[in-house]
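Once you've had a glance at the structure underneath, I'll fire off some questions.
Every protein chain but one is kept in place in this view of the complex.
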Amino acid sequence: MSAADYFFYGWCLVMVAGLWAMAVSKKLIHAALGLLSCLVALAGIYALLSAELLAVIQLMVYAGGVLVLILFGIMLTGRLSDKPMRIESRNVAVGSVIAAGLFITLIVFVGPAFLSVTSTGSPGSLRTLSLALFSEYTLAFELAGVLLLISLIAGAVIASSRQS
Amino acid sequence: MIATHHIFILSALLLSVGVFMLLTKRNAILILMGLELILNAANLNLIAFNQRYADALAGEAMAVFVIVLAVCEAAVGVAIILQAYRHYATAVPDQISELKDPA
Partner (left out) sequence: MNVASTDWNAWVPIALALPLVSFVVSFWMGPRYGWLVPLMATALLLAGWVCTTVILVDHSAGTSHFAVPWFSLGTDVIPIGWWLSPRSVTMLWVVYTISLLVHVYSIGYMAGEGGIARYFAWLGFFTFAMGGLVVSSNLLVTFCCWELVGLSSYRLIGHWHQQPAAGAAATKAFLVNRLGDIGLLVALMLLWSRAGTLDMPALTAMALSEETKTAVGLCVLLALAGKSAQFPLLHWLPDAMAGPTPVSALIHAATMVAAGVYLFVQLHFLFSADALAVAAVVGLLTLFVGGWGALTQFDVKKILAYSTISQLGLMVAGVALASPEAGFAHLFTHAFFKAGLFLGAGALIHAVSRHGHAPQQDIRHMGGLWQSHRLVLVCFAVCAASLAGMPLTSGFLSKEGLLLHVRHHSFYFGVMATASFVTTLYSARMVFYLLSPTPQAAATHPVPAIMQLPLFVLSVGSLFIGLSASPLSIQSWWPVFDAIESAPWVMVVSLAVLVVGVGVAWRLYRHRPTATLHARWVPQTWLDAAQKHIAVTPALQASRLTHHADRRWLDGVLHAASYGYVTCSFVIGWVDRVLIDGWVTTVTHAAKGGGKLFRSLVNGKIQSYLAWGMLALLSFMVWMLYQLAHR
């Protein structure tokens, strides 16, 4: 086991803890914190997989943008009710069965295909990936940017309190 | 190096928990979180499997686009939740039953 493996399993533990918090916590803010820990752990794993750009994007966009968005959502929707932001679940049994079935199916049927596979190392440095994004995937990149712009405008319009 | 199938197990776990939250949580924000988890599971797989091909960047480029899509989805989703909350005074989708057939 190399140092990278230790880091990997460490991040795994962080992620499982975050997932657990999201799945079973009674408070919305705990779930948000669990999500944050998951996203940070994912960024670490991306770094371990030598996808540095993605790790940075993960941290900046997810942990810094999406999570803040969600926190704002939590705050804005919780303001009318007097009770604390407690959340309840339902159909836990059905959800558990489906989720567990999905997990087991994937592990049993798909997992063995990767048993003998090991990673060959770092294909994408920051430079090569950037070059690819701006040469090979230029169109898709530009379209993604347009989509992002549209969605941001849409979000602003939808969320605006002014009625049409 | 990190065993690919361990990463796969991890992404499967992410997917399962995301689906679980999607199916069981009553609050729309938490459902949105479940969706983020599912997208992250896909991203993790894309990046991990890209490691097998030294000179290919398709997986990582795809991951970038997936993150962009996730941001869009989160932005629009939170906007819709806010608007629905403003309109119905609830963030619980079950209580928004205007389109439901009256039983």
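The chains carry the letters A and B, assigned in the order they are written, with residues numbered from 1 in each.
Everything below uses one rule, namely that a residue touches a chain if its C-beta (ideal position, glycine included) is under 8 Å from a C-beta of that chain, and two chains touch if they have at least 3 such contacts.
Since the structure is predicted, the reported quantities are computational estimates derived from the model, not experimental observations.
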Touching partners, among the displayed chains, of the absent chain: A, B
Contact partner of the left-out chain, one of A:G10, A:G101 or A:G145: A:G101
Sites on subunit B contacted by the missing partner chain, in the whole complex: 19, 22-24, 31, 93-94, 97, 99-101, 103
Positions on subunit A where the hidden chain makes contact: 91, 94-95, 98, 101-102, 105, 109-110
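To be clear about the criterion, only the chains that are shown with their structure count from here on.
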Rounded Å distance between subunit A and subunit B, as computed from the means of their C-alpha atoms: 7
In the complex, subunit A residues that touch subunit B: 2, 4-5, 8, 12, 15-16, 19, 22-23, 28, 31-32, 35, 38-39, 42, 45-46, 48-49, 51, 53-54, 57-58, 61-62, 65-66, 69-70, 72-74, 76-77, 80, 87-92, 94-96, 98-100, 102-103, 106-107, 110-112, 114-115, 117-124, 128-129, 132-133, 136-137, 140-141, 144-145, 147-148, 150-152, 154-159, 161
Residues of subunit B touching subunit A in the complex: 1-10, 12-17, 19-21, 23-30, 32-34, 36-37, 40, 43-44, 47-48, 50-57, 60-61, 63-65, 67-76, 78-83, 85-86, 89, 91
